[in-house]
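In this view, the complex is presented without one of its protein chains, the others remaining in place.
To keep things simple, chains are lettered A and B as they appear, and every chain counts its residues starting from 1.
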Amino acid sequence: MSALLSVRDLSVDFTTYGQTHQVLHGVSLDVPAHAQIALVGESGSGKTVTMKAIMGLLRQPPAHIRSGQIFYDGRDLLTLADSERLALRGTAMSMVFQDPMSSLNPVFTIADQMGTILKYADRRLGRSRSARDRMARVHEVLAQVRMRDPERVSASYPIMLSGGMRQRVLIAMALLSEPALLIADEPGTALDVTTQAQILRLLKDLVTQRGLALLMITHNLGVVRETSSYVYVMNKGRVVEQAETATLFANPQSDYTKSLIAAVPRLTGGTRYGTVTP
Amino acid sequence: MTETIPDLMLSNAYQNWYRFSRNPTAMIGLIIVVLCVTAAILAPYITPFPDHVGAVTNFRARHLPPSAVNWFGTDNVGRDIFTRVIFGLRISLLLAVVVLGIAIPTGTILGMAAGYFGGWTEIIIMRVTDVALAIPPLVMALAVAAVLSPDLLHSMLAIASLWWTWHTRMIYSITRQLRTQEFIEAAETLGASKFHILFREILPNCVSALAVQTSLDCGFVILVGAALSFLGLGIQPPTPDLGTMVAQGASFLPDFWWESVLPGCAILFLALGFNLLGDGLRDLFDVEDVR
Partner (left out) sequence: MTAMLEIRNLTKTFPTHSTFGRQTGEVKAVADVSFAIEKGQVYGLAGESGSGKSTIARMIMGLTRPTSGAILIDGQDIAGQIGTRAHGRRVQMVFQNPGASLNPRRTVAQSISVPLVAHGFDQAAQTRRISELLDMVQLPQAFAQRYPHELSGGQKQRVAIARALAVAPKLLVLDEPTSALDVSVQARVMDLLTDLGRAMDLTFLFISHDLSLMRNFAQRVGILYLGQIVETGLTAAVFERPTHDYTRLLLASVPVISAEEEAMRPIIPLIDGEIPTAEKLLALRGLATGKDTP
């Protein structure tokens, strides 16, 4: 069966100060339905550009999609009209943003923000819901992300919530319209490691329970190993390696992947720092 | 971890010029300012009747409309208005230079001191600034003129004595923001002196705001100066001054309109140039988007 999301040979240019650089060179990746895929790379690898291209968040100019296709459910997103593309965003595929501190509007309550998102998503899908039904759905989703007191949370302003709770609100926002694909951009990176562990566990549980497909964008190999079954490694705008997670760590093929794995410090000790032997 | 667009290693100056030159109104402003400043500097060499700035009368050529000989026509004693306008630009620009030359360093130092040291320094400086801000510069100039003689120098000092307040406020808020930045804390832990931190760490970060504010201020100061000389507080005749020319020509409206309107247009043109330049600089330094 063909994949839910399929990126084929995507090439993207960026023009800054009159000079054009190619930032993506023929990137291809597949996200099958119900699968958990990771896209891993360091800064400048092109993973964020790829993600933005998929979500349609790439501003052209200064970016320019030179060639390639992005298939979702068989349709090439790049050939769709803006309105059709917009109809998919938030409904069929949803994104969980990276920084919970800046991704929420500080002057509106959570209920306002989530209610608005749901209202517009419904409109795009041609559905209509009463305000009360919308709030019910908001509370339902907040409970799904393990909020003990959904009513209190929805009545709060972002500043009243801790970082971990805000990240869970962002996940809840992504789940509102029951998407088939969740794209998570470095979730929990801005949070403490204990909170991040909770968030990752939550994501994993949600995805397996609800049968969602997950595309996780990250720079952290440990996160990859814990959340994904298949991984694409990007470097300098190219996919340099792709494999099942266990295979990648056990038997990395490309030099870049090998050096990346070697650079990660081990909790068991044994990573030697220093180039001069004492 | 942020995704970076490829490092282009272009100098700051190149990047800034690239963005600035693609902003049409900013370039227009720059051209106007350069044109006016050059014309003012070269006034004796480029004007057709340079001696008309003195006490020259030519009653046979009074009130002549704009023509090929007198581009802006002649005034009520027969002097060429175009020549006098160009020389008038000199006075306006001189006013801007003197006033801002006093106001900007004063305001900057006071603002930095208030923002960095806090405590009583901050309280005293900012309250004095608040009081000074409440006094309208024009009224101050009138008061000074009433006490001393109406004179360009006195007017300039009157304006300068109140103009520093805006800069103090602006630099104060920038300094307060910068004070908590890591590189300032780093400088403190490295043992840098207070002087060093203020003038070598904080001040370079104020430069862009200062550039924008200076440019916009030039426009305002020129307008205020023109208003003062319109009221008779500017430089005394026969030295040409744009505001005075507007005032003198006003009595001949609407028949000999060029005597009042054209110097007025010159004021407009000059102030517009500085405003557009200032806005362009503000867009340049504030906006991160690349076109």
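Some observations on this one:
To be clear about the criterion, a residue touches a chain if its C-beta (ideal position, glycine included) is under 8 Å from a C-beta of that chain, and two chains touch if they have at least 3 such contacts.
The structure displayed is predicted, hence computed values, not measured ones.
Shown as candidates are A:S6, A:Q113, A:S177 or A:N220; the residue that touches the absent chain is A:N220. Between the chain not shown and the residues A:L5, A:L104, A:V138 or A:M165, the one that touches is A:M165.
Here the missing chain is touched by one residue of A:R8, A:H34 or A:R146, and it is A:R146. Even with one chain removed from view, chain A keeps its contact list with that chain: residues 42-43, 146, 148, 160-162, 164-165, 192-198, 200-201, 219-223, 225-226, 249, 259-276, 278.
Those residues of chain B that touch the chain absent from the view are 1, 7, 9, 12, 180-183, 185-193, 196, 200-201, 204-205, 207.
We adopt the following convention: only the chains that are shown with their structure count from here on.
If you check the complex, the residues on chain A that touch chain B are 14, 16-19, 21, 23, 42-49, 61-62, 186, 189, 219. Chain contact summary for the complex, chain B toward chain A: residues 1-6, 8, 10, 14-15, 18-19, 290-291.
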